[in-house]
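Supplied in structure tokens, the structure appears directly below.
Omission of a single protein chain aside, the complex is shown with its protein chains in their original locations.
Up next is chain A:
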């Protein structure tokens, strides 16, 4: 069975989709696009579509991944176009490759996040980031389904930079100035999310943004520990199946 690996984005107002919403939308889009998706056997057959590390509800992403099993050999470029056309605008297909050996999830070692904080103070943010990075551990608490859980938010953070820009989601009101945090966070158990890092910033330096942050995952993939850079996780597949030809969104993203 051929497997196709898909990188897609979750943009704008569609960042409010939950993982379950996305999986229903993808199943329907696959049917509409006429992609020959394989089904599991048994009483209630399910399409063979699997997802790797979905971004939380409310968080946008430029780098979500899923894998589709197909019953007939399919051209990745064509699947990219037809699946993108069949998905609602805001769930946008960026790249499709034929899967090579090795699991996709294993390659997603870290994520690069962008956190926009409208109305926050840049100076305070910089101080907080410095203090956070200087700390050995920063214990935070998050409410999980099993109740409150304490864990270290510091160790997973490989880089944290502060810059400035404008607020992107409310662009129609002219774009308020905002502080931008960029961070590379290693995938660990329990997962450290950007909001855990924000909690950490509040704990170490009393830094609290005035309005809810706008969070976007920019990339996820294999981590170069030396440089802290993330590689495109689909390049390995491309190397095997296409002799290393890069796809449209196959650029390496620097952390």
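As a convention for this text, a residue touches a chain if its C-beta (ideal position, glycine included) is under 8 Å from a C-beta of that chain, and two chains touch if they have at least 3 such contacts; residues count from 1.
One rule holds in what follows: contacts and distances are computed from a predicted model.
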item	value
Per UniProt, the name of the complex member that is left out, chosen from "5'-nucleotidase-like protein", "ABC transporter permease", "Sporulation protein" or "TIGR03960 family B12-binding radical SAM protein"	"TIGR03960 family B12-binding radical SAM protein"
Contact with the hidden chain (one of A:34, A:102, A:123 or A:165)	A:34
In chain A, positions touching the absent partner	13-14, 16-18, 20-21, 24-25, 27-32, 34, 39, 43-45, 47, 57-58, 86, 88-90, 169-170, 172-173, 211-212
